[in-house]
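Only one protein chain is missing from this complex, and each of the others stays in its spot.
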Amino acid sequence: MSLKNLTFAAMTAAFVGIAGAGVAEAQDKLKVGFVYVGPVGDFGWSYQHDQGRKAVEAAFPGKVETTFVENVPEGPDAERVIETLAKSGHKLIFTTSFGFMEPTLKVAKRYPNVMFEHATGYKRDKNVATYSGRFYEGRYIIGQIAAKMSKSGTVGYIASFPIPEVVSGINAFMLGAQSVKPDMKIKVIWVSSWFDPGKEADAAKALISQGADVLSQHTDSPAAMQEAEKAGVKAFGQSSDMVKFGPKAQLTSIVDDWGPYYIKRVKAALDGTWKSEDFWGGLKDGDVVMAPYANMPDDVKAMAKATEDKLRSGAMHAFTCPVVDQAGKTIECKGGKNLDDGQVLGMNFYVKGIDDKLPQ
Amino acid sequence: MRLVLEKRQEASDLMAYASPLIAVAITFAFSAIVFAAMGKPVGASLFTYFIEPLTDLNSLQELAVKATPLVLIAVGLSLCYISNNWNIGAEGQYVMGAVFGSGVALAAQGTMSGPHVLAAMLAAGILGGMLWGALPALLKVRFGASEILTSLMLVYVAEKVLDYLVRGPWRDPKGYNFPQSVAFDTTVPVLFESGRLHLGSVIALGVVIAAFVLVGRTLKGFELQVVGQAPRAARFAGFSPARATLFVFAVSGGLAGLAGIIEVAGPIGQLQPSISPGYGFTAIIVAFLGRLNPIGCLIAGLLLALTYIGGENAQIVLKLPLDLTKVIQGFLLFAVLACDSLILYRPRLIAGGSHGGTAHGAH
Partner (left out) sequence: MGLIEAILITVITASTPLLIAAIGELVTERSGVLNLGVEGMMLMGAVTGFVTGYSTGSVVLGAIAGIVAGMAMAALFAFLVLGIVVNQVASGLALTILGIGLSGLIGANYTGLRLEQKPPAIFGALADLPYAGKLLFSHDFFVYAAFALVILVAWFLTRTRAGLTLRAVGESHTSAHALGVPVRRLRLYAILFGGACAGLAGAHLSLAYTPFWVTGMTAGRGWIALAIVVFASWLPWRAMAGAYLFGGVTIAQLQVQGFGLGIPSQLMSSLPYLATIVVLVIISRTRTGSSAPAHLGVPFWPDR
């Protein structure tokens, strides 16, 4: 079997010459790399990051060159991919999943002159910045809308995995709903997947059959929206504007828009002003965008817009103290008037009024 | 003209060595056409995909790191398959190995460290995989329940167990409630200053050699082959198929479990919800590409690892879509498998004529 290795060696020798001519080109452009955890065709998390990448390409014609690697498993493969990007001359690298935190930090130590940006993590370094979106702000608004629009008083919530971001989303939603209708009921179904359209549709059907007449989701596909449209109930989209899939059902969508942030950071890198920092952008920064409010009466629309404005200006916070958990315990108010970012980032309890138990 | 295969009197030694080369050549040709169709420079593209990962020490180490779990699992699986036991749940055994080993790591965390902890972790990993592998074996031997189904279903159950643990009891208390354990104190050591080659790769190599001796040079190996190929003869010889089933599931489960804990305590360094991009399933292909032979598994594992790393390079350097690299990978597998039949069969072109049912070359 050593024959094969021998041949490989021979081929290596033969190809080195060819490649030398083809690959090496003078690079004046800033090379920007993106690492995605899912396929760009997931129409959810990775898809939205890739839309952001395309926005960068469009914003700096001729000045940047972008590269992406999709479906990268969280673990050793991520470290290798990030390293390969750094090695091949990418000066700014966005790693877009929580599980890329340690690999990003490890590679960053070895490439001090490369700038790294890690999404949704909490560990930084001199050349590693972190960024995320305050999606809970949007969830507060849709909670209010849901409370206004639900006739049965029960809303359904399709959730992926019990991680803090999803939990804080459910809580913000509930707090918003309670601000309108204190006895609002919520039913949560965990589908244990980011990505199984069939199961999301099944969960939507289960919720509708149990009397939920407004659906919210923290999964990626438009399956639940389609079920809502079919069943004649209302729903909120997630990640992207899903109005196409539910023209009569969609009330609004919480859209992840990474474009503004990516453009800002690429510009900083081009100008030489890039610094490692923690950025947690929300409605104010255009990272979280509400799709047009639709299929609701004007007074509900006005309320939603007013809340959106207040959240944007900072006059209001989704987790305004006192926040009370399921057991009736008031959560320590570390942020003065509201919970601080660390408490939201690591949220691990349900607020009062949710009858379910948080899966641990 | 039609292509017809003729069975050889005996397996061709020449083809046993030449067929992988023919397959690689065919894959190169196919890839070259694809690259040309995509408007990429053909030579440079082939280089990036297939050769560059072999050109420097660091990426060679990466190749070994990527191949390690594949080889470990595939060696165990080939024992199953030669004895006609259809373990397709190695992914679950891998996960349970990681879980058991991590249990030891977390118990020792902060209080003990050193080689004996690592040894205990690896042992626990083997045990975890063995136990998870023993379940389908027992259900088969005791109740006649098909191991194809039970081993596959247990994969999903194992994943949920892992998911429960990292989101619940084993979550890092300082990790903002994100689903991951603390970084282990005790890890599988890397071998060189630069690069990620670790002790696990050496262990895998040892396992390959041990399995090679077991299959080729011991009575047990003979027994497994007889049980697989001639169950009735096995019974006359006093070999128990039930015992063979338990044995191969224990060994392959143990090896998959070992791969799991090595990966978690090695390159990953902590327990997290996703610890395998389907190694347990890919290893099935590796086992067959390696012709159910331990040395073959080693080579096949490296080849598969090369296509993964080459695929990444192709995305980065050539900006080819991932899906295209998957197509090339699939094609390569077909080519290698197809060329393997040259060992047992001789292709022949026959002019005209047609006889029933021999419709090859038509597709």
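Order as written gives the chain letters A and B; numbering starts at 1 within each chain.
Heads up, the rule we're going with is that a residue touches a chain if its C-beta (ideal position, glycine included) is under 8 Å from a C-beta of that chain, and two chains touch if they have at least 3 such contacts.
Being a predicted model, the structure only gives us computed values, none of them experimental.
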Candidates A:187, A:234, A:265 or A:317 - the one touching the absent chain: A:187
Hidden partner chain, touching residue among A:171, A:240 or A:307: A:240
Contacting the left-out chain in the complete assembly, out of B:189, B:216 or B:330: B:330
Option touching the unshown chain, where B:284, B:303 or B:316 are the choices: B:284
Contacting the left-out chain in the complete assembly, out of B:60, B:123, B:157 or B:205: B:157
Interface with the unshown chain - residue positions in subunit A: 39, 41-43, 47, 156, 162, 187-193, 195-203, 205-210, 212, 221-223, 226, 240, 244-245, 355-357, 359-360
Interface residues of subunit B (partner: the chain not displayed): 5, 7, 81, 139, 143-146, 148-150, 152-154, 156-157, 160-161, 163-164, 167-168, 281, 284-285, 288-289, 321-331, 333-334, 337-338, 340-341, 344-345, 347, 356-363
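Everything that follows uses one rule, which is that only the chains that are shown with their structure count from here on.
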Whole-Å gap separating subunit A and subunit B, where each centre is the average of the chain's CA atoms: 33
Subunit A - residues contacting subunit B, complex: 1, 3-4, 7-8, 11-12, 15-16, 18-19, 21-23, 33, 39, 67-71, 73-77, 79-81, 84-85, 88, 98-99, 102, 122, 161-164, 192, 342, 345-348, 359-360
In the complex, subunit B residues that touch subunit A: 17-18, 20-21, 24, 41, 43-44, 46-48, 50-52, 54-55, 62, 65-66, 160, 163, 167-169, 176-180, 183, 196, 263, 266-270, 272-277, 295-296, 299, 308-309, 312-313, 315-317, 319, 321-323
